[in-house]
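For this view, one protein chain was removed and the others were kept in their places.
== chain A ==
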Amino acid sequence: MLKTFFSNWKRRIVQFISLGLIGEWSFYGIFRCPFAVPYIGCGNCPVIQCPGRSLWLWSWILIGGSVLVFGRAFCGWICPGGLVSEILSMGSFLKSKLKKRVSAGLAYGKYFVLVLALYFFFLAQNPRWAIPIRTGDFFKSVGLTVEHADPVWIYKILFVLAALGLSLAVPMFWCRFLCPTGGAIEILSRFSLFGFLKNARCSDCDQCRHRCHLETRPSEINCVQCGDCKESCKPNAIEWKSPLAPWRNPDTNFGSGQARSANKPHFL
């Protein structure tokens, strides 16, 4: 299991470095952020200790840029939430058990959560659902936050934790089905310059899907451009290409055996 986990060691190194850089912010966002939508109202946040106050602007600019170039690679290479989900998913007991149609249907959940988040951020002015513990020991502050939070804040946290925890049953549950950031990135990644694509040699054997921790295939919904599946493809049908320039990739498979949309980062 560990061998598989570290097989794409370059990705793991990048993930652990980014865990060191933005992992603390992720924890603050989940456990101490007083706002309905964390990570984006950081510019005038009262939680002095949260690293997000200094990180948020550049982080979002870089994420936006990375999406336009590499699609959902942020999820596969950078996001600490993705790494945690992957670690939890190592023990999933419902691996490959979810029907493709069910999985595809549940994947719309993240757009629903995204719409909710956009509503709270833009229309409801990102309400504060908890008392901000401006500074203090992390765990004691979490305790105080929970003690004095509006129940809706507690439900939100329980929802996120439960969805993350569900990775123990269904691999990458939160990332595949509910994460609003993943949803937003998935939409934008339609316009990305590069990504892993299947070419005409693809025989639909689904070996890549079996290898994929998100149970998908290159450029299909939820593909996070991790590249883990590349070696699993016997006909060597997985390539790093530009989905925006299929004419430059004559091998790209838009015909036999799969819909043209299969090679687009489709979400609709």
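The rule is simple: a residue touches a chain if its C-beta (ideal position, glycine included) is under 8 Å from a C-beta of that chain, and two chains touch if they have at least 3 such contacts; residues count from 1.
Criterion: contacts and distances are computed from a predicted model.
*Asks:* Just go with whichever of "Ferredoxin", "ArsR family transcriptional regulator", "Magnesium chelatase" or "Molybdate transport system substrate-binding protein" UniProt uses as the name of the absent chain.
*Replies:* Choosing among "Ferredoxin", "ArsR family transcriptional regulator", "Magnesium chelatase" or "Molybdate transport system substrate-binding protein", the correct UniProt name is "Molybdate transport system substrate-binding protein".
*Asks:* Could you tell me which of A:Arg12, A:Lys95 or A:Arg134 touches the chain that is not displayed?
*Replies:* Of the candidates A:Arg12, A:Lys95 or A:Arg134, A:Arg134 is in touch with the missing chain.
*Asks:* Identify the residue among A:Ile22, A:Cys45, A:Ala117 or A:Val170 that touches the chain left out of the display.
*Replies:* Within the whole complex, the residue contacting the unshown chain is A:Cys45.
*Asks:* May I ask you to list the residues on chain A that touch the chain which is not drawn?
*Replies:* Residues of chain A in touch with the missing chain: 41, 43-46, 48, 125-128, 131-137, 140-141, 143-144, 147-148.
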